[in-house]
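Before we start, here is the structure in question, set down as structure tokens.
Here the complex is missing a single protein chain, while all its other protein chains stay put.
In this document, chain identifiers A and B correspond to the written order of the chains, with residue numbering beginning at 1 in each.
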Amino acid sequence: MRNLLHNMNPSVKFIAVTISMLTIAFFFNPWTPLLFFVSILLLQLTMSHINWKLWLLFMLPFSIGAFGYLWTTVVFGADTGGTIIWSFAGINVTDEQWAHALSLSFRVMAFSSLSLMFAFTTDPVKFILSLMQQLKLSPKLAYGVMVGYQFLPVMKDEFTQIQQAQRLRGVEVEKRSWQRIVSMRRVLIPMLAGAVRKAERSAFAMEARGFTGEPRNAYYRPILLSRTDVLMSGVFLIILLTSCFGGIWLN
Amino acid sequence: MLKSWKLKEVVLMSLFAVVFGIVYLLFVHAANIWAAVIGPLAYEWMFGIWFIVSIICMYIIRKPGAAFLSETMAAAIEVLIGNAVGPRLILTGVVQGLGAEAAFALTGYKHFNILVLMLAGIGSAVFSFIYGYFVSGYAALDPSFVALMFTIRVLSGAIIAGIGGKYIGDALLATGSLRGYAIARTKKGDMNA
């Protein structure tokens, strides 16, 4: 039971997540995203084993974002009519505006929990392999992405090395964001020049091992579809329908 | 479409995506904090950093699909390296990539001057905004506020992605490391196109 989300085929999970998200986007009542958010939480509590501390840490910025959304929508909400429920500093907030604001904030929470659910229960390598095996992603792209993924730690380290070396030359770390963006060019050029070199070397190494980008006949690690996927797709569908209709009904 | 692509070009797009993925992570933390104070506007100005990969890759490789593929790969890599925004980024990447690609396609993939690159940045901005309008429910916001968000995003696309992309592409070309890519071969012919 606790493995169900982890054992789900990544492509199926990806499709389920995408469809859920696009569907929820049609709803502007506060209940639908709230119901969905709670259901995804329950789903994760019962069908996965994840590090909740880490989950909270990741959820925090989204919650902050959701709060930002809440007050922006209250202050800059579209004129919708309805009754004024409260006023503050000259801003009149109607019940409809308030409902919209809550809806959008809950939407941020719902989408974030959905994303985290995917991120916490999916092995990145299996995800790529599955995109290639189930969704017929071209091996050229799939393994291209895979190479990038392998290089991440190396390039992070390189990034630090370059920053350290440049600081030695008297380059200060800028405080303002836009200045930091502009000064980023100095680190970017050596990074990108290195990336060009690494790209060619890696591509040559792959081709020298007979990689042509053609679809493959057999996989050493077949990513399979199983009964779990049918079951879990059903679960997602039920959650989605419950949230949609439940939201309408509660509203 | 992928037949005409060399593997080294595909891997190049992927590694560029990693580089910008690292850069992006540095800024997204700052924006997250701002998001509480100024709401979704916090993210608007940095959208250009998102679009820049597709513009640089197209500027260097100059093959139909370069903008679309690189942006999509960038999003996929972002998911792999654990960006918490997760799978919906892939969809976002596809949409943004299509926006930039549309601009290049409009010019028949013949011109890669600053105006076209800025247009591509704007293309990404417009496409991503339409998508965001739907997914993030901008419809609930005041039209003038939406207009402000749109303006900032378009500016970010044109300036950070368009001008910035051209600047980085040219600076990289000057380092001599792009030997063997389309940009190095055609640089003379396209200066005033």
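We adopt the following convention: contacts are C-beta pairs under 8 Å (C-beta built on N, C-alpha and C of every residue); 3 or more make two chains touch, one makes a residue touch a chain.
Everything below uses one rule, namely that contacts and distances are computed from a predicted model.
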Quiz item: UniProt names the one chain left off this complex as which of "ABC transporter related protein", "YVTN family beta-propeller protein", "Tryptophan synthase alpha chain" or "ATP-binding cassette domain-containing protein"?
Solution: "ABC transporter related protein"
Practice problem: Sort by label and list the shown chains the missing chain touches. | Solution: A, B
Self-check item: Selected from A:R2, A:H49 or A:R167 as touching the chain missing from the view
Solution: A:R167
Quiz item: Hey, which of A:L42, A:V154 or A:V173 is the one touching the hidden chain?
Solution: A:V154
Exercise. Tell me which residue among A:I64, A:M146 or A:I181 touches the hidden chain in the full complex.
Key: A:M146
Quiz item: For chain A, which residues reach the chain that was dropped from this view?
Solution: 125, 143, 146-147, 150-151, 153-154, 161-162, 164-171, 186, 189-190, 193-194, 198, 201-212, 214, 216-222
Exercise. Go through chain B and note every residue touching the omitted chain.
Key: 6, 8, 171, 174-177, 179-180, 184-185
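Just so we're on the same page, only the chains that are shown with their structure count from here on.
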Exercise. Provide the residue numbers of chain A that touch chain B in the complex, in ascending order.
Key: 14, 17-18, 21-22, 25, 28, 58, 61-62, 64-65, 67-69, 71-73, 76-79, 100-101, 103-104, 107-108, 111-112, 114-116, 118-119, 124, 127-128, 138, 140-141, 144-145, 147-149, 151-152, 155-156, 159, 177, 180-181, 184-185, 188-189, 191-193, 195-200, 202-204, 206-207, 211, 213
Quiz item: Which residues of chain B touch chain A in the complex?
Solution: 2, 5-8, 10-19, 21-23, 26-27, 29-30, 32-33, 35-42, 49, 56, 69, 73, 76-77, 79-88, 90-91, 134-137, 139-145, 160, 167-168, 171-172, 175, 177-178, 180
